[in-house]
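For this view, one protein chain was removed and the others were kept in their places.
Chain IDs A and B follow the sequence of writing; residue 1 opens each chain.
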Amino acid sequence: MTIKPELQYSKDHEWVKKEDDLFVIGISDFAQDALGDLVFVNLPEVGDAVTAGEAFGDVESVKAVSDLLSPVSGTVAEINEELLDAPEMLNNDPYGAWIIKVSDVTATEELLDAAAYEAFCAEA
Amino acid sequence: MGSYVPSTEEERREMLAGVGLSDYRELYRDVPESMILNRPLDLPEGKSEMEVRNAMAELAAKNTVYKTVLRGAGAYDHYIPSIVKYIPAKEEFLTAYTPYQAEISQGVLQSIFEYQTMIAELTGMDASNASVYDGATAAAEAAAMCRDRKRRVTLISATTHPDVINTVRTYCYGTNDELLVVPAKDGKTDTEALKSMLNDGVASFYVQQPNFYGVFEDADELGKLVHEAGAMFVMGCNPIALAIMKTPKDCGADVAVGEGQPLGMPIGFGGPYLGFMATTQKNIRRLPGRIVGETTDHDGNRAYVLSLQAREQHIRREKASSNICSNEALCALTAGLYMATMGPDGMAEVANQSMAKAHYLEKALTAIPGVKLRYDAPFFHEFLLDMPKCKEIEQALMEKGILSGLPYEDGMLWCVTEKVSKETLDTVVSVVKEVLA
Partner (left out) sequence: MKLIFEKSVKGRKCDILPKCDVEAVQLPEGLMREAAPRLPEMSETDVSRHYTELNKQVHGVNCGFYPLGSCTMKYNPRIDEEAAAMEGFTNIHPLAPKSSVRGCLEVLDTLRTDLCEITGMDGMTFQPAAGAHGEFTGVLLIKQYHDSRNDKKRTKIIVPDSAHGTNPATAAMCGYQVVNIPSAPDGCVDLEELKKVLGDDVAGLMLTNPNTVGIFDENILEITKLVHEAGGLCYYDGANTNAIMGIVRPGDMGFDCIHLNLHKTFATPHGGGGPGAGAVGCKEFLKPFLPHSALMERPGSLQVRGFMGNFLVCVRALAYVMTLGREGIPEAATNAVLNANYLMSRIKGTFSPAFDRICMHEFVLDLSRYEKETGVSALDVAKSLIDYGMHPPTMYFPLIVHEALMLEPTETEGKETLDWAADVFRKLYELGKTDPEFMHNAPHHTPIGRPDEVKAARNPIVRYTFA
């Protein structure tokens, strides 16, 4: 399992990267492995409000659907439309395949650094 | 008493002992004693197969089977080829469950894949689902699939079959969404009214083609208006008419649905029928119900599976857009079989003959003084006549073994299919003449 040292992680297994004023969000390698082969991603629309701890979309495998829980509160500034046609990117390159970028962030969940996240995953 | 339990009393005793019980009552020991029905059911005694056959035949004999049916209004009496009656009765097709186990269900899955392709061809759309319950629920499901967070209102034309309007209204009542009926003008959707009702809260507009009065709507124009307002355009089509009529795709429809009963299903006092649903590539994942997809097995053989299941209730639970699961698979098989048997030319022939015969009857009846076509517009195989003495006409034709048009709003809604001969139509005309003389 890969954990990128430069990223922060939520306990719901999303990663977060700050790019200027934007928060870039994706799912961790641990998450994609647990979810199995992903076949579709439901994304929010640009301009939608997201709330920390609440679903902003979901990912489908063949037999399951799992909510994507936002680690931050704010407004969706960009969505990764490539994922709509190629959801396998989340499996193949979880840290390259960002899902949404959030602006005007007003709150964040408790975020872990790489070491703390690794320990958290080991417990799970 | 009839029974389908194979075990003999002796075997049952053995099995009971095998479970470690001595009395059948002990099987129900979790059921509180006070609740157990302490009397026999108030039902007749069970019957032998022969007695059941006779009793059912007696019930069937209490109905009147008309030699000729000139009534449509949502249930169309087309000729059903013999092979279309026999094949769906094969026991494997008949008794299998939903094809979740693909390895032993390729027959059902492939038949649905073929049906999906035929519906896509017929409607011109990109993709079809495996069916829904009937045309009315297809309309309701279409309305649901077109709604999003911002656009919630559904519009439906007043020229739609009353059962369809009522069903869509009921589904909207379920989700607390609004349904507005766009008024009719001269037997067609009132385009001016539609324009005034469209706004950025409207999710979709539904029109029936040909509509409840048999009249062709100006579908292209309606579609254009709907799209200009950013809403989705849903067309409910007669599948026989589709063999010759401009496709929903060419009319700009985002979703095409309809009642599939004319595709080889008997009128059967209202069911089972078949709802078909097709849409554009963009909206495939919004389709409710089952969808069969093509894939391969580990040896690279072509294989079919129930696909895109994560849309459905057994996975998505309360977030599913519909709760639909089992619906009308055998009717879909029947429809596919019917279309394969008729072929493209046969389907067009059914449509053309129905339309020609309907026009023949319309012309002959409107030549009778006092009889008038209510809506003077191109129609398919149904037409609404203003005529007096509808009840008397119904009665007089009944005596000849003919089910007349449907008495409706002080007139009569007639339907003619390819089954009716010119000779019979001439008889109808003379009977009507007599009654009105």
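Basically, a contact is a pair of C-beta atoms (placed from the backbone, for glycine too) under 8 Å apart; a residue touches a chain by one contact, two chains touch by 3 or more.
Please read all numbers here as calculations on a predicted model, not as lab measurements.
Of the listed residues B:Leu330, B:Val371, B:Leu384 or B:Val429, the one in contact with the hidden chain in the full complex is B:Leu330.
The chain omitted from view is touched by exactly one of B:Ala142, B:Val207 or B:Ala243, namely B:Ala243. Residues of subunit A in contact with the chain left out of this view: 37, 39-40, 60-63, 87-88.
Assume only the chains that are shown with their structure count from here on.
The residues of subunit B lying in touch with subunit A in their complex are 285, 308-310, 315-316, 319.
Taken in their complex, subunit A has these residues touching subunit B: 39-40, 58, 60-65.
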